[in-house]
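Only a single protein chain was left out; the remaining protein chains are all shown in position.
Here the chain labels run A and B in written order, and each chain numbers its own residues starting at 1.
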Amino acid sequence: MEGQAILTTPLAHAVGVWIGALLTLMIFSFLYKDNPFYKFAEHLFVGVSAAYWMTVAFWTTLIPNLIARLWPSSMGSVLPSAVGNERNWWYLVPLVLGLILLTRLIPRIAWLSRWAMAFVIGYAAGTNFTRYLQSDFVTQVQSTMVPLYEPQGTLMATIGYTFSQIVVVGGVICAVIYFYFSKEHKGSFGRAARVGIWVLMAAFGASFGYTVMARISLLTGRMDFLYNWFIGANW
Amino acid sequence: MKRTIPLLITFAVGLALIVAMFIPHVPFYELDGMFSVFYDVIAVFAFILGGGNLLKVHLNKIQNKRRDWKYSIVTVSGFFLVLAAGLLKIGVPDGWSGGYQAPGSLFKFLYDATFQPLQATMFSLLAFFVASASYRAFRAKTKEATILLVAAFIILLRPTPLGYYLTYWLPEPLRFLHIPNLSTWVLSVPNMAGQRAIMIGIALGIVSTSLRLILGIERSYLGSEGK
Partner (left out) sequence: MAEAEKTEKTEGTEKKGTFVEKMGSVDRRIIFLLIGLAVLIPIIIEYTTAIPTSPLVQNLFDKIESLPPGSKVLMSFDYGPSTVPENQPMATAFTRHIFEKGHKLYLMALWATGPRQSEALIEDVISVEFPDKKYGEDWIHLGYKAGNQGLINTLLSDFTAMYTTDLDGTSIDEFPMMKGIGSLTDFDLILGLGSGFPGTKEWVQFAGDPGDIPVGGGTTAVMAPLLFPYYPRQIVGFLGGLQGAAEYEYALIKQYPKYEEKSRLASTSMGPQVWAHLVIVAFIIVGNITFFIERSRRKRY
């Protein structure tokens, strides 16, 4: 079909790049001051973004994981690999719960949407309970129980190792003490909490440094795109 | 009924998933996989709810000609254009059986020309604001702020030539103070200790909240209607 050919041509690619570049410049214009171009791009982003995620959710979840499981024979043109599969009546559960969720839009029966919310909450609570307990608590405590002395070959290396291990063990304990707000932070407890704050500040400083790196990386990507567009355009 | 059934659902689902961890056999491990797909399907309906709400707000704005109503036309138009392109598979070479993002499709074109540059640029704006915040707000007013600043400095200087030349001359016994080595130490010792403490705190919080939700002690998600 003609429509297919048009969108894969170099002209279509060039038009797409120009649209992308102009939208990028419109967003960047906000750095000077708020203006209609930025507002246009911002509002476009909201609409396009919502539709994009809805479309992706429809084709990657709703069709293969709901419609295809309940009505596999109807998937002939859309998902041929599903035709011939057995119907799975269990998938009526998410269909009903999903439709119930939409009752949130009707104030009189909005209370029904709690049933769908309850499933979501129960799922999240049940999954997270065991995994966070194992990976983020038990194993973390286990990993903190490290030998404070272990010969490392040279004296300096051994001193360095011991110092580091003391900082790790002491730092974790003091920082956890800081988070215990049921007891007043005074005396030795308060001093330990203070050390905990210092350790947390070091962690936040490292996070800040990495956050700067992350943001600059994204800016580099955009600047690279704009530069290539500028030098590649036939002015 | 308005509160009892949701509490029972939360209890049953939460308990089934916890039991599935300890009894990884039929039917529990199947429940685990099935529930995760149910969760995602319900999330799709939440997306539909969100999309519907978005349209409601912006169409209302257009109808009543509220402030910036003309931009709402842009939002609604962009929304319907992308939605139609994706749901109807406009321009997809193999028609209905082809991928909705196949090369040549209008959806892919709109993704590459609008969604991708818009999203990437929105995120990259943060770089400018981080720089502005560094200049205006990052002050070594207290001991704690100084520690934060020093740690950030070491991390920021690590990949730079300045970070290398500032300390490369240090003799062998003091090699650990060389910025690249110091950076590795800051990340894997004090940073790791702080992050681990936060992780333990969060884990305990999640465990206690999950238990409270499953046992029906925490009911805030049910709202205040129909008490």
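In this section, contacts are C-beta pairs under 8 Å (C-beta built on N, C-alpha and C of every residue); 3 or more make two chains touch, one makes a residue touch a chain.
Keep in mind that this is a model prediction, so the values were computed, not measured.
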Which displayed chains the hidden chain touches across the whole complex: A, B
Option touching the unshown chain, where B:Gly52, B:Pro93 or B:Pro180 are the choices: B:Pro180
Identified contact with the non-displayed chain, of A:Ala57, A:Ile100, A:Ala118 or A:Val199: A:Ala57
Touching the absent chain when the full complex is considered, from B:Ala16, B:Leu59, B:Ala84 or B:Ala131: B:Ala131
Interface with the undisplayed chain - residues on chain B: 24, 29, 32-33, 35-37, 39-41, 101, 111, 115-116, 119-120, 122-123, 127-128, 130-132, 134-136, 138-141, 149, 152-153, 156-162, 180, 184, 187-188, 191-192, 195-196, 199
Positions on chain A contacted by the hidden chain, ascending: 31-32, 53, 56-57, 60-61, 65, 79-81, 123, 127, 131-132, 134-136, 139-140, 142-143, 203, 206-207, 210-214, 216-221, 223-224, 227
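Following the convention adopted for this analysis, only the chains that are shown with their structure count from here on.
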Mean-CA-position distance for chain B and chain A (Å): 3
Chain A residues touching chain B - in the complex, by the definition given at the top: 1, 3-5, 7-8, 12, 15-17, 19-21, 23-24, 27-28, 30-31, 39-59, 61-62, 65-66, 77-80, 90-91, 93-95, 97-99, 101-102, 104-105, 110-111, 114-130, 132-133, 136-137, 140-141, 143-144, 156, 160, 164, 167-168, 170-172, 175-176, 178-179, 196-213, 215-216, 218-219, 221-222, 225
